[in-house]
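Yeah, one chain of the complex is gone here, protein chain that is, but the others are all in their spots.
Chain IDs A and B follow the sequence of writing; residue 1 opens each chain.
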Amino acid sequence: MFNLIIRGLATGSIYSLTAVGIVLILSTTNVMNFAQGDTGMFLTYIAFFFIVRGLTPSLALPLVIVAAAILGYLVYKGLISRAKESSYMGMMIITLGLTMIFEGTVSTFFGNIPLLFPPLVPGDPVRFGSVILDRQDILCLVTALVVFVILSFVLYRTKIGIAARSIADDEYAARVLGIPIDRVHSFIWATSFGLAGLAGIMTAPRLSLHPLFMVVVQLKAFTAAVLGGMNSVTGAIWGGLILGVMENLVAYYVPAIKESFSLFLIVAILLFLPNGLFGSREAGRS
Amino acid sequence: MLRVIDLTTGYGPVEVLHEVNLDFEDANIVTVLGANGAGKSTLIRTVSGILKPWKGSILFGDNEISHMDTSQIAKLGIAHVPEGRHIFPNLTVKENLLLGGYFRTDDENKETLDHVLELFPLLKERIGQKGGNLSGGEQQMLAIGRGLMAKPRLLLLDEPSLGLAPILVSEIFETVKRLAQHEKVQVLLVEQNARKALDISDIGYVMVLGRVVLSGTSDELSKNPEVRKLYLGGQNV
Partner (left out) sequence: MKNRILPLILLILALLIPLAFNARPSIVAYINLAMIYAVSTVGLNLLLGVAGQISLGHAAFMGIGGYTSAILMMRYGVPSVISVLAGGLLAGFFGLVIGFPALRLKGFYLAVATMALGTAVTDVIKRMEVLGGDSGLTNVPSITILGYRFSSEFSKYYLYLAILLLSIFLTNNLLKSKTGMAFRAMRDSEVAAKVFGINVSYYKVLAFVISSFLAGVAGAMYAHSLSYLHPDMFGFGLSIEFLAITIIGGIGTLWGPVLGSALWVIVPRLFGAKLEAMAGVLFGVILILVVLFLPRGLSELIMRLNRLFKTKEGEQI
C-alpha cells in the first residue's frame, strides 16, 4: 500500500511538472498549450540522440533544461509573439500545429518503433525496511521537489516572477506600469518548456520512447490542472500528485476503470467544480 | 514639463482625439475635465504610451515621447495610475508597490517603499494583505502609492474619484495636493468630479468629444459660467 502511494506520487510528480507548465503559460500568456506533452517528447528525443552517442544518462537532465529554455524562447519569439492578433482558438491551433511538427520530425529521424530509454540513475531498487523504492521514482520525487522549490522562489521572490504573477492577475495594469510583458512571456515559455523536458525524460525510462509517448501524460496533466483550478500553480502541483496516487490506487483495486477514470474526472470537474479544488478566482470559462 | 501638441489619435478606425493641445508650463497640478467619452482617458493612455498617436507630438522635457513604448516612458519618469485602479488583486500590497518600481534597483525600491508607507500609513497596516482584500479607497491609495514607487516626475491620475464615497474622495484629493507640493511631482489629473479637481489644480482644460474647448487657470475656469452650468451645477453630465 505504501509502495503504491510512493509510486503514485512519483507518477504524480510527472503530471505535476507538466500541469504546472500548462498553467504557467495559460495564466500569463493566455494560451492553452496543447503541445506541452509533445514538447517534452521532442526534447527527450534530443537527449536520446546524445545518450546513444555516449552522454551519461544523468547528464540528460541539465541538457534538457538548457535545450528547453532555448527552444521555448525561440518558439515564443518566433511564433507565439507573432500571433498576437490571433484569437485564443488560433493560438490553441498553433500549438496543435506544433504537436504535428514535433511528432513528424521525430518520426522522420527516429521512426515509429518504440525505443528503449535508459534509466537516468542506474542501480537496483532501494530498500527501506519493508518498503522498496525504485531509484527512478526517487529521482522523480526529488527532482519535482527541487523544481517546485525553485519555482516558488522565482515566482515569489524574484522581480520577473512577481511580474509574471502580476501579468496573470491583470495584464493591462502590468502594461501600464511599463513592465516588459514580452520579456516576461519569453521567460515563462522557456520555463514551461523546461518543465516539459523534465517530465519527458522522467517518463521515458518508464514508458519507452515513441513519438506519442507523452500524449497520455499530457491528458493526465490537463486533468491535474483542471483539478487544481487551471489558474493556480499550487493547484496544479497538488492536482498532479493527488491524481497520481488516486490512479495507482484505482488501478490496483478497480483495474477496469484505470484509464478512463481521469478522463471522466476532467469533465466532471469542469462541469461541477469549475474552480477545481484550489482555484480561487473565476477562471473565466469563456 | 509636459507638452502635448496637436495630438490626434483613436482606436481602430475611430478617431477619438482631435488635435489636442496641452501645456503644463510651471503648474504643479493640471486637470482635464470632461464628461464620459470626452477622451480624457484616451489622452492619458497616449501620454503613457499604451496608445500610439496618429498625428502630433508629446514632449516631456526635451524628449519626444510619442512613439516610445510604455516601458521607456515609465523609465523617463512618467507614472500612470489607471482608471479603475487596476491593482493586482492576488498580489500583496507590498508586491503591488514593488512592481511600481520595477525599473529601479532593489535598494532604491526599499528606500522608496519606506517613504511611500510613511505617506500612506494605511498601506503600512495592510502591507501583507492581498490587494483584492482592500476596500475601494484603500485600493486607490495603493494605486497611487504604486505609481509613486517609480519616483516619477509626472504622475498621470485617471479618474481617482471613480466609484468612491465622497469622504474618501476628499481624502484622496487632499493626498494628491500634498504629494504635488511636497514630493516634487507634477500631476496630470483627469476627472469627472470637476469641483474637487479645480479646487486642487492650478490649470485646467475642458474636453468635449475629443477636443479641448476651454483652458485656463483653475480659478478662471471655476468662475466660467459655461463650466459652472455644465460641470459644477449639480450633475456632471
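Following the convention adopted for this analysis, a residue touches a chain if its C-beta (ideal position, glycine included) is under 8 Å from a C-beta of that chain, and two chains touch if they have at least 3 such contacts.
Keep in mind that this is a model prediction, so the values were computed, not measured.
Visitor: Thinking of the complex as a whole, which visible chains are touched by the chain that is not shown?
Guide: It touches the following shown chains in the full complex: A.
Visitor: With the full complex in mind, choose from A:52, A:100, A:131 or A:207 the residue touching the hidden chain.
Guide: Among A:52, A:100, A:131 or A:207, only A:100 touches the chain that is not shown.
Visitor: Which chain A residues would touch the chain omitted from the figure, given the whole complex?
Guide: Contacting residues on chain A, toward the hidden partner: 26, 32, 34, 79, 82-83, 86, 88-90, 92-94, 96-105, 107-108, 112, 212, 215, 219, 222-223, 226, 230, 256, 259-260, 263-264, 266-267, 270-271, 285-286.
The definition used in the following text is that only the chains that are shown with their structure count from here on.
Visitor: How far is the middle of chain A from the middle of chain B, if each middle is the mean of its Cα atoms, in Å?
Guide: The answer is 42 Å.
Visitor: Quick check on the complex: what are the chain A residues that touch chain B?
Guide: 159, 162-163, 165-166, 168-170, 172-180, 280-281
Visitor: Would you mind writing out the residues of chain B in touch with chain A in their complex?
Guide: Interface residues on the chain B side: 48-50, 70-75, 80, 82, 86-91, 95, 98-100, 102-103, 146, 150.
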